[in-house]
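Just one protein chain is left out here, and the rest sit where they should.
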Amino acid sequence: METIYQLLRSTFAKAPDAVLLAIAIAIPILFIVAVYPLIFAYTTLVERKALGRVQNRYGPNRVGRWGILQPIADGLKLMLKEDIVPRSADKLVHFLAPVMAVIPSLLLFSVVPIAPGLVPVNLNIGILFAFAVSTASVLALFMGGWASRNKFSLLGAMRAVAQVVSYEVPMVLAAVAIVMAAGSLSTLAIVKAQSHGFANIGGWFVWRPWGFVGFVLFTIGAMAESARTPFDIPEAESEIIAGYHTEYSGFKFALFQLGEYLAAIAMAGITVTMFLGGYLGPGSGPGFFGGLMSAFWFFTKLGAMILLNIWIRGTWPRVRVDQLMAFAWKVLLPMSLINIVAVGVWQYMPSRGLAWAATTLVLVLSFVILSKLNATGTIERRTYRYAS
Amino acid sequence: MEAIEKIKELASQAVPGAKVEIVNSAPAAAQPALLVDREQVFAVARFFKEDPRFAMDFCSCVTGVDYPKVDQVEVVYHLYSIALKHGPIVLKVRAPRELDQCRVPSLTPLWRGCEFQEREAYDLYGVKFDGHPDLRRILMWDEFKDHPMRKDYAPPMDYDWEPTPHDDTLQRAMATEGVVPPTAIVEAEKAKKK
Amino acid sequence: MGFLGKGLLEGMAVTARNFVGSYFDKERLVTVQYPEERVEVPENSRTFPFLVYDGTADKMRCVACKICETECPPQCIYIVMERDEKGKPLQRPKVFDIDISVCMQCQICVEVCPFEAIKMDNDYEKSQYGRFDELVEHLPDLLKSNEYYHKVKPSEATIVDAKLKADAEKKAKKAAPAAKPAAAAAPIPAAAPAARIVIPEDAPFNPEQRAWLSGFLSSLSPGVAPAAAAPQVASTAPATAPAEAPAGGWPWHDPGLGMAQRMDLAKTASFADKLMAAMAQTDCHACGYDCRGYADAIAGGAEADLSLCLPGEAETQRKLEELMKEAGKL
Partner (left out) sequence: MIQPLTEPAENRYTLTPGPEGLIETQTLEVSIGPQHPSTHGVFRMDCVLDGETVVQLKPVMGYLHRNHEQLAEKMAWLGSMPYTDRLDYFNSMTNNWAYALAVEKLAGIKVPERAEYIRVIVAELTRLLNHVCAIGFLLQDLGAWGTPLLYAFREREKILDLFEAVSGSRMMCNYMRFGGVRVDLDDKMLTAAKEITGRFPKFLDEFEKLLTNNEVLLARCQRVGILPKELAINASISGPMTRASGVEYDIRKVDKYGLYGRFDFRIPLGDVGDVYDRYYIRVLEMRESVKILQQALRDIPQGPHLAPEVKLRNFKVPTGDGYGRIEAPKGELGFYLVSDESGKQPYRYHVRPPSFINLTILEDMCLGHKVADVIIILGSVDIVLGEVDR
């Protein structure tokens, strides 16, 4: 935003300040509202096609070539569908919930940088803002589930609240490690902190032991946060029919989907920013070409993260709600705390080699101990006998 | 496993006062059954279950048969032994057809597997099983009155019937069962409306 | 022994293999995109029945014997036999309806048909815009040529044709002595009404002459052999071999004649012959015998059920009871 403002200022010297400011604000908003929903639309298409291929079938391939127009068709269909509101539902809340689901997800993108200096809003507390906003989306799920007056919706809402709230904690703590390393809460600063090393790649935090652990923790947390398989229990279609949006149809349902996917994409974006060096990559840097390369790298990494999501969704079963919570509190939380310690150790070790050894040792040891402690005994390898 | 006569003898020894008689099956099937009186059937069944020579721990099949000619409803139990891998012993109990007297002791306390099957027999034949934990209808809905598998059951034509082009066949099919064809009912309703 | 999460990664490897394989290996991309590409239907595949005719549509093999109608489990077939103005059965269905919304494609009608007249189609695109009249197939819709039968079920059709041919020859041989062509040429399901010659009542002939003439003339009419042979074909029940006809033949053994005429022809004949004359003379084996055999069975007391003659309908049953009463056997 600042960048755009400076640009405008230098070009139109005599223009009134308010106008330029307004334009400078409007452009990023337009960008977010225009680009990311498009990405969402085509994410659904890619997901459906990829899942189809995984399952030995073509995905949607009828609307346009390779089903390229499928998302538009879906959108039209959902818009034209009847909007059903249960008679005994709380009408107002039932109406507000989908809106509430979309807004936070959109706000998330305002702190995701896609090129040097090119971040919608360069908040110096970017990460904090992101978490604050992403937590707000829980409210939408609960509103939807509560307002529907449907027992399945209610169950789904309860699950959603419990899950998101408890996965928030390890996520934030994993982020704390990064913040400690980067020394700033601003997303741009975090990316800059990774911009050394070979071809802008060596500096990524994911290549550090604590960074890697943080990356895994954060990815799991992000999946749970955006209710993706194997953590999609709030809308586990085989148990509670569609969870909190059982009673939603037509465009409200579409909005819920939009919110979910945007949240997932934004979380992927933040993961990329914090661990995969954001827009950094060979050729990225300031200037027009560098900016182009940066955007390219950013969206490539984003796509990679989304594909990973889809791949996991196509493979794994779903965990149970109590197992989910146990995992969050008994494994992820201690691990993220230890991760913070590891970062501290890393910072204050005299030599880099020693730092590597120490942190790796700490993390591996703690992981082994934790997995031993959490071996609940349910997982056993069995051998089967045969009747004589 | 012993011959049926031996089994009958053992059973009547074990349960004094039990009236046990042999009912022959189809000659080829060679599954002769034991017809036991209502009062003693539970004891006889318990004997077959707990006696080590039989150890009939698996009650495979429970069903009712309606005999309007002799005015009786029969309940048939097929017992097998998983421990000794033999069987079947076929137990038959008879009860009068009148709904209020049509009751036999339930074997569910002996074999949990009878629970649903006895409920089904009750549902379809109206046999009341004394001592059954919860004897409710299982296949028909609770408000249903009649017991559809009885031979004298005539299906009511009260479902909202819509005309199909093939009423002739339908009527001829149903004429063979002595049922009022739906067309007639619809005609009557039309007449009523007019 | 693997670490925690090994199984998860193995699973992801499998899905990845399938994902990639779906671009190269047909085994891993099994979808058939229906309207454009179709799997070819195996010969045994069955959907709904149709009626076979030889040559032209009026030479249908079906003689309206109602066996399929009685045997059809869901009762989806409805047959009315065609009768001429005198009420004589013409050995052809006037109405033959199959309600394919009721039909469950069980193929039992095909198995029980002694005339190879009804066969299973394998055309699976029968969807209609409607649930009522659209889903009832009437006689014109059902009639398909023998060539069509050959098209959908080549090998089966050839076997059937061979069988029909063989039986036709057998029948023809049996009917060789011109003394009793009536027996041979009698059932003329295929022949058009025009081709059917019946000696008028008032013509100056005695019964034998009339029978001989009608038999002789009708034997001249075309398209007789296969249809006449049909009764012997694939009598699924091992029917009692028809007793050898007396020299005069069975003049009443002509489904073209009405009940009154048949009984008139048989009034001098033996009790069993009277019974036989009461039958519909189609040798359709609906009763499990041919007409002769059923009559003998009843006369001999082997068969007590008088209601087995489906083509004869109630008329035959009444007549049989009447005869049995006369003979004091009922």
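First chain written, first letter: the chains are A, B and C, and each begins at residue 1.
Criterion: a contact is a pair of C-beta atoms (placed from the backbone, for glycine too) under 8 Å apart; a residue touches a chain by one contact, two chains touch by 3 or more.
These figures come from a predicted structure and were not determined experimentally.
*Asks:* Checking the contacts here: which visible chains does the omitted one touch?
*Replies:* The undisplayed chain, in the complete complex, is in contact with A, B, C.
*Asks:* Among C:Val20, C:Ala57, C:Met104 or C:Ala162, which one is in touch with the chain left out?
*Replies:* C:Met104
*Asks:* Of A:Lys77, A:Lys91 or A:Lys151, which residue touches the hidden chain?
*Replies:* Touching the chain that is not displayed is residue A:Lys151.
*Asks:* Which listed residue (A:Ser134, A:Thr315 or A:Ser336) would be found touching the missing chain in the intact complex?
*Replies:* The one listed residue touching the chain not shown is A:Thr315.
*Asks:* Among B:Ile22, B:Ile82 or B:Ala188, which residue is in contact with the omitted chain in the full complex?
*Replies:* B:Ile82
*Asks:* May I ask you to list the residues on subunit B that touch the chain which is not drawn?
*Replies:* So the residues of subunit B touching the unseen chain are 24-29, 31, 33, 57-61, 63, 65-66, 76, 78, 82, 85, 88, 90, 108-117, 124, 133-134, 137-141, 148-149, 177.
*Asks:* With the missing chain put back, which residues of subunit A would touch it? List them for me.
*Replies:* 51, 54-57, 151-152, 155, 229-230, 232-233, 236-241, 313-323, 376, 378-380, 382, 384-388
*Asks:* Residues of subunit C in contact with the chain that isn't shown?
*Replies:* Missing-chain contacts on subunit C: residues 2, 4-8, 10-11, 13-15, 18, 30, 39, 42-46, 67, 71, 73, 104-108, 111-112, 120, 236-238, 287-288.
Following the convention adopted for this analysis, only the chains that are shown with their structure count from here on.
*Asks:* Take the average of all CA coordinates in subunit B, do the same for subunit C, and state the distance between these two points in whole angstrom.
*Replies:* Whole-Å distance between the two chain centres: 40.
*Asks:* Taking each chain's centre as the mean position of its Cα atoms, how many Å separate subunit A from subunit C?
*Replies:* Distance between chain centres: 70 Å.
*Asks:* Among the residues of subunit B, which ones contact at least 2 other chains?
*Replies:* none
*Asks:* Among the residues of subunit A, which ones contact at least 2 other chains?
*Replies:* Answer for subunit A, listing residues that touch two or more other chains: there are none.
*Asks:* Where on subunit A is subunit C touching in the complex?
*Replies:* 50, 53-58, 311-312, 314-316, 371
*Asks:* Which residues of subunit C touch subunit A in their complex?
*Replies:* 4, 8, 11-12, 14-16, 18-19, 22-23, 28-31, 33
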